[in-house]
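What follows is part of the complex, with its chains left where they were.
Note that the chains are named A and B in the order they appear, and that numbering of residues resets to 1 at the start of each chain.
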Amino acid sequence: MIYVTKRVEFSASHRLFNPLFDENKNNEIFDKCNNINGHGHNYVLDVTVAGIPDPETGYVIDLKLLKKIINEELIVYVDHKHLNFDVDFLEGIIPTAEHLAVLFWQKLEIKIKNGKLHKIVIYETANSFVEYYGEPIEIKVYN
Amino acid sequence: MIYVTKRVEFSASHRLFNPLFDENKNNEIFDKCNNINGHGHNYVLDVTVAGIPDPETGYVIDLKLLKKIINEELIVYVDHKHLNFDVDFLEGIIPTAEHLAVLFWQKLEIKIKNGKLHKIVIYETANSFVEYYGEPIEIKVYN
């Protein structure tokens, strides 16, 4: 197997809080990430596909195609958006990087037909990031 | 002269629009930066002070002190905030990086007593940034 990765970026806002907690508990747990008007990041997203290179092209997956899939399935929905309000598939989710990774996986996996989605990495800042390999994780939806 | 720089980061939301424009014009000019719920960035801020090193310390300005000033005057007000709603000294300002540079200058200049504030650089993303050297620029306040 060879693992090929496309890196893309998007800029978005979010607010971290649990609607079932009171204000004090949200502040205690989420601290400044609980700012009512939100805050934002330049997110970096690495999408890795595993496979064998096609002998006729030398590609596991054409990275131009992978970039097109990432743009069409994710970036148009999350770039320059507020993740708590503007994104249908994130509705009711606490938008931590962990949760974004799981939900981004669901959007990408079915669209990748050359090779197999192997890993998603999301950098919230240069010093904080999460990695996800697609093991099923249930995510609570708050209404 | 020697120029010493401290780099810091902060994460914030903003929305770019002019309240005197109608929705169409705001969309035409500010495009996705006009998203009503805002979007966000990991801003990088470089603050440069010019001066002669003190012969007793070898410092133009102790960068620990410069960092303390930047934190106390700016970062506590803008980090994990929405720049349109949460920051008194940005009230009514269109929060472009250009405007942030000018208003950050005003907050820092009077606090720097070792050397002289020389330059402010603000990176909105790794590929978009502004530099400002303190020449007076009038900024319109919208109420």
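By our rule, a contact is a pair of C-beta atoms (placed from the backbone, for glycine too) under 8 Å apart; a residue touches a chain by one contact, two chains touch by 3 or more.
Because the structure is predicted, anything quoted here is derived from the model rather than measured.
Whole-complex copy count, one sequence throughout, 2 copies displayed: 6.
Here is the rule we go by: only the chains that are shown with their structure count from here on.
Subunit B makes touch with subunit A in their complex at residues 9, 11-14, 32-33, 35, 37-42, 79-82, 84-86, 125-126.
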